[in-house]
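Missing here is one protein chain; the remaining ones are kept as they sit in the complex.
Up next is chain A:
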Amino acid sequence: MSKAVRFGGSELLEMRLPAWRSRFVLVCIFLAFGGLIARAAYLQVISNDFLQEQGAKRLERTLPLQASRGSLLDRNMVVLAQSVPAQAVWYDGRRIVDAKDEDLRKLAAVLGLKPDRMIAQMRKDSKRAFVYLDRQVDSDVAAKAKALKIPGLGFVTESKRYYPQGETMAHLVGFTSIEDKGQEGVELAFNDRLTGEDGERNVLRDRLGNVIEDIRELRPPVNGQDLVLSVDADVQYIVLSELKKAVEQHKAKAAAAVVLDAKTGELLAMANIPTYDPNNRGQLHGEKLRNRVFTDMFEPGSTLKPFGVALAMDQGKVKASTKIDTGNGRMSIGPATISDTKPHGVMTVEEIIQKSSNVGTSKIVLELERKDLWDFFNLLGFGQTPSIAFPGSVAGRVRPWNKWRPIEQATMSYGHGISVSLIQLAQSYTIFANKGHFVPASLIKRGPQDPVVSHRVIGEKVADSMLHMLELASGPEGTAIKAQVQGYRVAGKTGTAHKQEGGRYVNKYVSSYVGLAPVSDPRVIVAIMVDEPKGGVYYGGLVAAPVFSTITKSVLTRLNVQPDAIESTEQLRKFVAAPSAAGSRL
């Protein structure tokens, strides 16, 4: 067969196609490849941030770093308030319905909740994604709950505030809300300083949830500052327990007391009865929270007498020995009459203070210019918001001088028609302890280098002479012999003021006493106020003065103040043999 054998053939292959067509396809394929390469290069080399970020996002977590609230400490670094991490327990209602009943009962037992009520509530919440079950749970309790591995149960770290001193410090320290914000007292006043700033860290986690790397630099949490208060926990305890006894004994409605460091104005103690326990959240409402030292004002009564008289002496209107006729103990100004408890006849200024004569002080104070007296009250802080930053501090009430009538000027001399807070009253007595210098009260412990802020209000001689008169007032001839303290010389003034109800004076009283000790070198100022004593006696000299005496005695012993009323050093030396008494706290 000459004819060539054809094994196969296609008309397509035999077609003479133009060569450019195959080249065109080839070029297209190359271009497509080129495109892919360019895209890959673009993603991986030039614009790789986006993808890396997306990748990291799938493993990255932001963890909050909780800042803790600053602690509150007393002047000897005793803890008054401190935050401890705690857990909030919550559940996802949609998932918790799957939990086993017995597990839920165990959970209720761990948390101390009523099991039936808890489970019923959970059933009700079966459509809610986030419900708090319990808050501020101690970490070890939370760990037990966690170990039950109940589906849909979650935990969030929060902090719980503890007040180890309980009711002793309640009114001063105050308390925080469940969200850790200050609500009352120092917790509120210094909330900004105590509050910290939460930090955060961004981390990578591996498949198992372990943190394996910090991505960015972490933002550290800034903890709140610790605050060292001027208060002394031991002194505070003494004051509170004595106050409690007094309220029981006199069946009083309430009582309050302040102890100030006479030299620096630092608040050593501040107590109120009734009081409350800030650890018990259910209790935090009502009358118990009232802080009578800072936020209540009252008519101080005779405790204000020394001031008008001191101003008159400072202006040279009278001297301690000037004789004044108080007559039969009654004096009429216009339609009103001022009276003493009994007639004293002619007395020296010294005796007027000692016997607490309303007529006498009125006569002296009526010699003064109204504006001078008003200015003087302002210098003493009356009618002024106290510089001590305490929430709800009242300014008190001193009416403008140009509206005073003579009778008002007279009654103000013995503390009626003028309202002050107990802290104002206590700090005004600093002028007698510091040779005429007024030292405002303060809450924060003073450093050894910090200067004492003060301003002169009256002359040194007048201040000393008034101090002497106040010592006489608590002496055998005075109104408050019960204020005396064994071993120490004390000076002070009683006050018994009628209370006003609906603009009229009623037969309810506020008994008060403000005193300082020891007289030779005053260390403390103690102010006591007993509201509505109902035990039969209501005079400041009988109700408040004994409280002053017991408190002052314990406080001076506690502060290791040297007694100044022991006749001779001989007598002191005789006692050297018995070592245990000086440090006694009780």
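Operating definition for what follows: a contact is a pair of C-beta atoms (placed from the backbone, for glycine too) under 8 Å apart; a residue touches a chain by one contact, two chains touch by 3 or more; residues count from 1.
Criterion: contacts and distances are computed from a predicted model.
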From "Cell division protein FtsL", "Sugar ABC transporter permease", "Na+/proline symporter" or "Alpha-ketoacid dehydrogenase subunit beta", the hidden chain's UniProt protein name: "Cell division protein FtsL"
Selected from A:Glu213, A:Glu248 or A:Asp325 as touching the chain missing from the view: A:Glu213
Touch with the omitted chain, as defined above, among A:Gly166, A:Gly199, A:Gly327 or A:Gly459: A:Gly166
Touch criterion as defined above, residue of A:Ala88, A:Ala108 or A:Ile238 at the omitted chain: A:Ile238
Residues of chain A (touch criterion as defined above) contacting the omitted chain: 76, 78-79, 82, 84-85, 139, 162, 164-166, 168, 206, 210-213, 233-234, 236-238, 241, 486-487, 559-563, 566, 569, 572-573, 575-576, 578-579, 581-582, 584-586
